[in-house]
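One structure below.
One protein chain omitted, others in place.
Right after this comes chain A.
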Amino acid sequence: MTAPTASAPRRGRTPFAQAVGIVAEREIVTKVRSKSYLISTAILLALILAAVIFSSVGPELFDQDTRVATTAELASTLQGLDGLAVETLQGADAVRQAVLDGTADAGVVPGDGPSGLTVLADREAPSDLLQLLSVAPALELLDPNAPDPMLTYFIGLAFGVVFFSSAITFGQTIAQSVVEEKQSRIVEIMLATVSARAILAGKVLGNSVLAFAQIILIAAVVLLGGAITGSQLLLDGLGMPIVWFVLLFTVGFVMLAALYAAAAALVSRAEDLGTATSPIMMLVMIPYFLVIMFNNNPLALQIMSYVPFSAPVAVPMRVYLQTQQWWEPLLSLAVLVVFTVLVIGFAARVYERSLLKTGAAVKWKDALKA
């Protein structure tokens, strides 16, 4: 039989921090136990590792020696050159035939010009072979470490993709969890014992921890891939940008999570979530597109590094390109932190006031007014 109720020890209201912890724990445990989440995370990490390894090993796979057919008298001259697989044939006609057949990429036969050589090829000049056989002028590189524009583009793309995919994944998770509680009305039972702010804080904390863990895992996999392949770019050039990315993403995600929770509190049914969260989705997608468009435009990146929504992507890019003063990332971080605090205040008001309103979706301005 039930223990006598009146004699049970009287407990007070659960302290705020403890309630936040309990809510956050549930968010994390629920997510981590979900098979689909574990599988998709494993696939994501495997893909990233594969991409990192491929990006450094890949080019070598296709970097085969050029097969060159030649006559006996020229063979000794060519044999000494790197990157050529020399095949010695009987006479210039045999060489010509081999190039036509495709058994050789190019052929070298005695010629009339000043070099005394004629290079044979199908339809395109074999530039590597011509280079090897040419006399080159002296070359001096003034900035050998300047970022490769193509590489810069891909690094920008990578930060952008990781930012928006993680933000959307966990933003949707928090939104679904809010609307699940609202739809099932369990939120009424919770509100009878803990404050709306404790529930919101717990949800934001739990999902931020999850998002942070995922970003750390991604960063670890990227750096691990770098270590495996001995990539100088990843280990030297991207170390600091990745650190800044993780830092700014974590703060930025707290802000986005609070917004997602507030947006989800406005609706009563999971079906309405898409409409409610689409403005936030836009906010997350914008920095991704901007960084792809402007990854070579220092002014645009500078502006984006002070806009809270794009800072997590723009700041690491600028750190990588070394186009900023040492204190600028710190200022960006400060701007982001202040803005995040303001957003949390705003989100808490909306969340608190919309949680019990059921039926049609509540409008943002009504949620603040009522």
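Criterion: a contact is a pair of C-beta atoms (placed from the backbone, for glycine too) under 8 Å apart; a residue touches a chain by one contact, two chains touch by 3 or more; residues count from 1.
The criterion applied here is as follows: contacts and distances are computed from a predicted model.
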Assign the chain not included in the display its UniProt protein name, restricting the answer to "Bacterioferritin-associated ferredoxin", "ATP-binding cassette domain-containing protein", "Lipoate--protein ligase family protein" or "Formate dehydrogenase iron-sulfur subunit".
"ATP-binding cassette domain-containing protein"
Just to verify: which one of A:186, A:293 or A:342 makes contact with the chain not shown?
A:186
Considering the whole complex, which of A:44, A:69, A:106 or A:194 touches the chain not shown?
A:194
Could you tell me which of A:30, A:77, A:250 or A:323 touches the chain that is not displayed?
A:30
It is residues of chain A that touch the chain not shown, namely 1-8, 10-14, 18-19, 22-23, 26, 30, 180-181, 183-194, 356
